[in-house]
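Take this structure, written in structure tokens, and hold onto it; I'll ask about it next.
One chain of protein is taken out of this complex; the other chains stay put.
Showing subunit A:
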């Protein structure tokens, strides 16, 4: 069966030519990079990529991932036919099989016997449709997504402080004009290199950069001040910085009085975190903490930004809350040119967490247990609110329950590779193997897809249209720029194919624009209100910031909201809420048996589980293999030379990698990137009580040199 033509192709081409710059650019589709949340603008022309100048996030820059993104379009590893138990099959057979098996599982175990797992790389349309498919077609509560492993802690903290979670509540170009920026656990020089242009611009204007990271990362190397914190102690550091800010008179008392609640209790709580105590816990010298606070306190425009390093902990929500409290004490959020922000990770990490693929959520950033939200969304979907399921399990809890008594027996997986990216991955592999049915939609045979009963080959990035919401909360248009290969279908078509076989196909349109229009209606009135955003507006304005409610006929359209907190915070009383939080040690601390911290992260050449980037030659040349970064002192003690194979062993598993010896890392810590299978066999699935974020960033390990594996370096 031939995939139906996308109607997006008929979109007027003038829309893809945003005014003046376009003239010099070769004809092609103005779109965005397939990878991270910066969503760099690019043109794709016959498989060639050119950066766009008109998108402020990258302003003409691209990293190697972006430049080489098109290579996957013609990759020989591309899946072009469904696989049924490993053998090629027709779409009818594959979808028929899946629908039958789903029917059987539901008959035996009820609707919650079938689970859905999504991803933060899916377009808004797909994320929305996936949530709707789960609740309306499958009627399961069991849906969550890998964004739980990314931004959930920052999202939870921002929601409770500001009443809204929008990564950066200001345009990224505000950073250019700041006097000081503190990055907590953010390594943009590797994860989203063109972001660094904004930091460089800031520094060129005299602004100062402070980086909190256990490693002297490429980002930290550009900083004026590097606070090399012990893994798992960012929360203590934030409490200490706030303590100093108050003691040294940097608290903005007028702002605290007029725009916040809860300062008294927070001030009291940080009384127990005097700098010398924090130094002992974090390893960061008091003098550096004071200097950091002085830089932030004296700046007239300052920002505090957090990333995964601070957030991926079993106390990630409280850690972010502590940094938010610091920003609030300094009077930053809601002041033009200043603020707190989360540097979102995945391509559509922002939009992906707004429209209903999260266990506890409905479109528009609505809560699934809010009766008014259920009523609104049910009306858009044409169903009875009572028929909508309630909240389901969070991502790790969902994976952990698969195939267990009381857990789902079937899983439909879109845009994710949990076998590589979930914590305690060895256990996750066992759980996946325990399923009656695993269905994976992907365009390459990822590690997880290789385990699946059914693999459905899908279109990728440049072969389909849709919207993405970048780290600024700016909704962007991804245009179709290449013909998909024969035989693949879009995720929307796959969901339609399944829905058809379940008797509700008409509820699941396959045209992205139609889906987006429905999303707009479903999000109307919600926190993340997209109702005033259209494809045409995005094209004409190179992106629209939500919230952007629809306006009545004859009224001026809503301009979108670049800086949502300037007048008030979207809380009931309009004030930001300061919440006292306490530091606690990592869920698993070092001891005699496992004396070294393991922290995980990213390298420039790869994205997420590497399913895409490990199939692109220039990227694998740049970063060919899993490595273990360790300090010369630790290497010396273990007898490890650069290039040796080392084994890193913990309570949940072990992984091997090539030793990289450098003093950019603390002597008590090793680092491994998670783009290859390995490090997540070791990581700790201890969950944050609020966000259900696993503790990816710290666990205890032992490191040893593998005998007989002499290094070549």
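Simple rule for what comes next: contacts are C-beta pairs under 8 Å (C-beta built on N, C-alpha and C of every residue); 3 or more make two chains touch, one makes a residue touch a chain; residues count from 1.
Convention: contacts and distances are computed from a predicted model.
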Name of the absent chain as recorded in UniProt (options "Cytochrome b", "2-oxoisovalerate dehydrogenase subunit alpha", "NAD(P)/FAD-dependent oxidoreductase" or "Amino acid ABC transporter permease"): "NAD(P)/FAD-dependent oxidoreductase"
Omitted-chain contact residue, chosen from A:265, A:450 or A:540: A:265
Residue of A:56, A:111 or A:283 touching the missing chain in the full complex: A:283
Where the missing chain touches subunit A, by residue: 51, 60-64, 67, 188-190, 193-197, 200, 218, 222, 228, 230, 246-248, 264-265, 267-268, 271-272, 274, 276-277, 279-280, 282-288, 590, 595, 604-605, 618, 621-622, 632-633, 636-637, 663, 666-668
